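The complex is shown incomplete by one protein chain, all other protein chains being positioned as in the whole.
The block that comes next holds chain A.
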Amino acid sequence: MGIQVENLVKTFRRPRHREGILGALSDLVYREYDEKKAVDNISFKIEPGEVVGYLGPNGAGKSTTIKMLAGILTPTSGSIRVGGLIPHTQRIENTKRIGVLFGQRSQLWWEIPVSESFQLLKYMYKISEADFRKRLGVFEELISLSDIYHLPVRILSLGQRMRAEMCAALLHQPDVLYLDEPTIGLDAVVKENIRNFIKQTNQETGTTVVLTTHDMPDIEKLCSRVIVIDRGRVMFDGNLEMLKHRFGSQNKLIVEVEDGLPDPQRLLLNGADEVIQEGRSSIITYDRNRRNSAGFLSDLAQLHKIIDFSVNEPDIEEIIRRMYKSLNQSDVESRN
């Protein structure tokens, strides 16, 4: 099922609290509001079966978008179609086709065993006994449930609970899966399990996945496409290769030479963007579209004997960090 979002806006009204006792009293009588555009004119289109990373720094508006897609929040303006339905007006119809997981919040019933929660979901979504059994079988194979199946949710560890939450979100075989930070706070092994689970689900049932995360391996492992937003606006929309090309052209050349350190000034003159010297090694950052490592190395070889060198391409973590940083800079510039 595809998703179409056009000119989506969500404005929150936040009460402004005045200071002091007098302020508190006047707040009681007359409350003033600040308007906050959490989502500011966002448009995108997601094809059925895509896995899209919805990224952006803290407070960018990711969760707000997901909540509108899920039908929890009513958009201030703009339109959303999920498989042809308008989530907030055709909410109940929409919920049957979507699975939602908020890493920060539990969808399961706290006091009762996981099994009992699943029973409730089974009745809620009208899942047949045969389908139910089959789903449990699949879950058992992919992420193993039996060790926690009869425990009440409140005693589960975060990782255990997240496994249960994932299964709960997928029990009714939704066409679209919204995951808001599904791997937050998990250890490396559980993270990997969850990622595999998402990947398998997508591949086997063609579920469309929209995923927010601050965890870069999540993106590399799962997302064919990323949408990056900042302050409620789309900053980038494309596949990972394009993202790497735009923000990941900065390579790092790390060299060690025999007689002390090379002159950083000379390297900068040769076109390095930055030179950092630590101990015996020099880290030379350069734009791979304009310079290459061979150039630097042959120049260095004229004056020094090179002992060792390596070239590092930026990983996705670095790329995103750089991208967020450049978003911040343009912010500073636009404010000045």
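Going forward, a residue touches a chain if its C-beta (ideal position, glycine included) is under 8 Å from a C-beta of that chain, and two chains touch if they have at least 3 such contacts; residues count from 1.
FYI, contacts and distances are computed from a predicted model.
UniProt lists the omitted chain of the complex under the protein name "ABC-2 family transporter protein" (options: "Ribose transport system permease protein", "Carbon-monoxide dehydrogenase medium subunit", "FeMo cofactor biosynthesis protein NifB" or "ABC-2 family transporter protein"). Set against the missing chain, the residues A:71, A:262 or A:314 yield one that touches it, A:71. Among the residues A:9, A:86, A:112 or A:240, only A:112 touches the chain that is left out of the figure.
The residue from A:104, A:146, A:265 or A:302 that touches the chain not shown here is A:104. In the full complex, chain A touches the omitted chain through residues 12, 15, 63, 67, 70-74, 88, 91-92, 95-96, 98, 100, 102, 104-105, 107, 109, 111-113, 116, 119-120, 123-126, 152.
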